[in-house]
Every structure is written in C-alpha cells, then in structure tokens.
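All protein chains but one are shown in place.
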Amino acid sequence: MRAALTVLRKDLTLELRTFETVPAMALFSLTTFVIFHFGLDRSTVSGQLAAGVLTVTLLFAALLGAGRLFVAEREQGGFDAFLLAPVDRNAMLIAKAAALFIFLAVLELVAVPAFALLLLGPPLWPRLLGLIAVLALADLGIAVIGTLTSAIAIHTRARDLIGPIVGLPLLIPALIATARAAGPLLQAHSSGSPPGKWLAVLALYDCVFGLVAYAVFDFLLQE
Amino acid sequence: MIPFALSPALAPGKAAPYVIAAYIVFLAIVLIYVAIMARRLTRTERDLSELGREVDQRAVEAEHREEEPVG
Partner (left out) sequence: MTSYGKGLRALTLSTVATVTVALALVFFYAPLDADQGFVQKIFYLHVPLAIVSLCGFVLGGLLAIGHLRTGDRKWDLRSYVAIHMALIFGIGGLITGSIWAKASWGHWWVWNEPTLVSFLIVLLLFATYQPLRFSIEDPERQARYASVFAIVAGAFVPLNFIAVRLAQQFVHPRILTLGGGNLPGSMRLTFIVSLIGIALLYATLWKYEMAAKSARMQARRLRRSLLGGDAVRPLGRSAAPS
C-alpha cells in the first residue's frame, strides 16, 4: 500500500511540475464543446443530448490522459526499477488508476463548469450533487480500464492506436450508464437525483473490472 | 412473440430472397473457410513430403558411406 502511495505521489508531483497531461485534457474538452456547438448547430443542449455531449467529451479527454500514463515508465526504465523492488506488483495498478482518477476529477472541475457555461441549458447548481455522483462512479471505471489498456498498449508497436481501440469498446457499458444516468439529470425540470438503475450498473461495472484488473495486472508486468 | 403492427409480414414469395441470402451467407463463410484450410493443408503436405525426401536421401547417403571403407 505504501508502494502505491509512493508511485502515486511521484506521478502527481511530476504532473504538478510539468503540467503535461491535465491542461491538455482540459483544453481538448473546451475545444470539443466548441466543435459540438457548431456540429449540432445549437446554442444550448439539455436532457439526453447534453448528457451525450458531456460523456463523449470526457471519454475522449480521458483516453488522451490514459495514453500518457505509462510513457515515463516505459521510456526511462521505471518498469524495471519497479519490478526489482520487493513490492506487490498491483501497487502500480492502484497508483496509476488513482492518478488517472485524480486527473479526471481535476479535468471535470474545469470541464463541467465550462460545459454549463457554454452549452448547458438548464442551470447546473441544483443538479451538481447528482452529477458528481454519476461522474465519480464513471471516473472510477474509466480509470481502471484506462490504466489496464494503457498498460497493455505501452509494450506494443502502435501504442497510441492500440490503447483507444481496445479501451473504447470496453468502456461502452460504462458510457451507456453514464449518459443514461446524466440524461434525466440534465433535463430542464429534473429532481436532481440520477436514476438508481444506472448508478447500480456503473457500480457493477467498476466492481467487475476492478477485480478483473487486479487479477490480471501482474501478468502484464512480467518480463 | 411481441407482435409489432407496423412490421410488414412478407409473403413467402417476397421474403424468400432474404432468407435464401442469409443461408447463402452462412454457407459461403463455411466454404471460404474450407478453401483457406485446403490451401494451408496442401502447403503443409508439400513441406512434409520435402522433409520425407530429405530423410530418404540421408538414409541413402548413410548406406553409401558404409559401403565405401569396405570397397
């Protein structure tokens, strides 16, 4: 557990010093909102359409961030150093997934208000708690799958391609659940609480893939 | 079966092309696979016969070498 915290602290420090990943993700999201405005030819979106726009934007930003997760380890021998240390190998999975989760949370701190400002029709404030609940569960799933696919992709030849094409289909159930949970939330007159059914699906998704990732991650690190 | 009122029930005459097309697709997939396998198997067979010839050739050479010191 301490090893996981160490790796996590290393990654967060690295990000704070270089600002490589999160600002790029945020910028990407903002640009995507602009594109959606022109692509959909609408000044405001609400309900299911808004949920779709937000989910897709966050997804692609997340894929960008996930692609960067293991690059430093790969290029500077971090894997070898980690393998030599007498620690549980799953510590890297936990650390990297936690890092990606934190990146996504910070991203949403910027992207969701921007979305409310640029595109969202109904006011954000009354729905904020419900939206946070949905996004928290979604980010957990995206973090796990993003870490897993990034770890698979980092040792392949076409790593920037393999990561997304493997990760996207795997994430579809989570995205369906996220979009469907946020849809009723972002409607003009909503109760402010997301549908429980979809939160349950997200929770199930997070549990299943969390366990699967924990079981197989070790095999990805072997030399 | 949930009946769906707007779904047209094609009479056997008009529907037959679609059903036949579906079964043809299935058959085609299986037959294409068989063809690919046939190509692979002939290649393996060729390989093995070449190896067989090599083994025979070496057996013949071994015989010749045994005969020479005597002769």
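Going by the order they are written in, the chains are A and B; count residues from 1 in each one.
Quick note on the criterion: a residue touches a chain if its C-beta (ideal position, glycine included) is under 8 Å from a C-beta of that chain, and two chains touch if they have at least 3 such contacts.
Worth saying up front: this structure is predicted, and the values here are computed from it rather than measured.
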Touch partners, limited to displayed chains, of the chain removed from view: A, B
Residue in contact with the excluded chain [from A:Leu12, A:Val87 or A:Val166]: A:Val166
Touch criterion as defined above, residue of A:Leu5, A:Ala85, A:Leu109 or A:Leu204 at the omitted chain: A:Leu204
Of B:Ala21, B:Ala35 or B:Val60, the residue in touch with the unshown chain: B:Ala21
Chain A residues that touch the omitted chain in the full complex: 148, 152, 155-158, 161-162, 165-166, 168-170, 172-173, 176-177, 180, 197-198, 201, 204-205, 208-209, 212-213, 215-216, 219-220, 222
Residues in chain B touching the chain absent from view: 1-4, 7-12, 15-16, 18-19, 21-23, 25-26, 29-30, 33, 37, 40-41, 43-44, 47-48, 51, 54-55
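Throughout what follows, only the chains that are shown with their structure count from here on.
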CA centroid of chain A to CA centroid of chain B, Å: 45
